[in-house]
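As you look at this complex, bear in mind that one protein chain is not there, while each of the others sits in place.
Entry: subunit A
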Amino acid sequence: MSVAITLATTRRILTQLKHDKRTVVMMLVVPSLLMVLLRYMFNSELAFSRVAPALLGVFPFLIMFLVTSITTLRERTTATLERLMTMPLGKLDLLFGYAIAFGALALLQVALATGISVAWLGLEIAGSLTLLLVIAMLDALLGVALGLLVSAFARTEFQAVQFMPVVVLPQALLCGLFLPREEMGWVLEWLSNILPLSYAVEALNKVTATTDVDGTLLRDLVIVAGSALLALVIGAATLRRRTP
């Protein structure tokens, strides 16, 4: 691992994004627009406030998963990865480089969506705003890490996109956004217990509802961060210096 190479990689990815302004604008603005849409769909601040916290976690998770799985797949298929693997770049340098670049973007994305939700859409956050941003950012990093991981199992960008419904949708359906998790059948509740997004959503709901930082909240944070780190490390194992 080298900090200099990791940061050079982050800078390279941000420079690539700088040349693709349309993607950046969509990444930053779309979640906020969806929050506005949701608010007026419910036509009630109360109903909106009930689902909004969970969505502040689901949106960055979903978008970062998509963006990362496609960009890293591109790196694998255009031989730039093979070239980097002949150079003094550690696998984690590359993965953390991606995680930092997309994590920074996710922070802006969530900050914007939260700001608009709180300022104009009537979302009330009882707990700490910083903590809310931290959780949402961990969600984004979880998306980045899982995106990196599945890019190893896709040969084409078309296949990579197909992983979205496989990896993201079950987590979004079972995370407690649509139905409280304890009201699900025991199989689904158990399934929801092993999916990291459930803990992220629980943490987000907690931070919006109360001011106290209890053991459950800390446990949730550790689980989400741990899952992201685990996916990153498994992702690193799928990068091979030697290929057939």
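Operating definition for what follows: a residue touches a chain if its C-beta (ideal position, glycine included) is under 8 Å from a C-beta of that chain, and two chains touch if they have at least 3 such contacts; residues count from 1.
To be clear about the criterion, contacts and distances are computed from a predicted model.
Trainee: Choose one: "NADH-quinone oxidoreductase subunit D", "ABC-2 type transport system ATP-binding protein", "Butyryl-CoA:acetate CoA transferase" or "Biotin transporter". The correct choice is the protein name in UniProt for the chain not shown.
Mentor: The missing chain's protein name, per its UniProt entry, is "ABC-2 type transport system ATP-binding protein".
Trainee: Which listed residue (A:P88, A:P180 or A:G215) would be found touching the missing chain in the intact complex?
Mentor: Answer from the full complex: A:P88 touches the omitted chain.
Trainee: Of the residues in subunit A, which ones touch the absent chain?
Mentor: Touch set of subunit A with respect to the missing chain: 4-5, 8-9, 11-12, 15-16, 19-20, 78-80, 82-89, 241-244.
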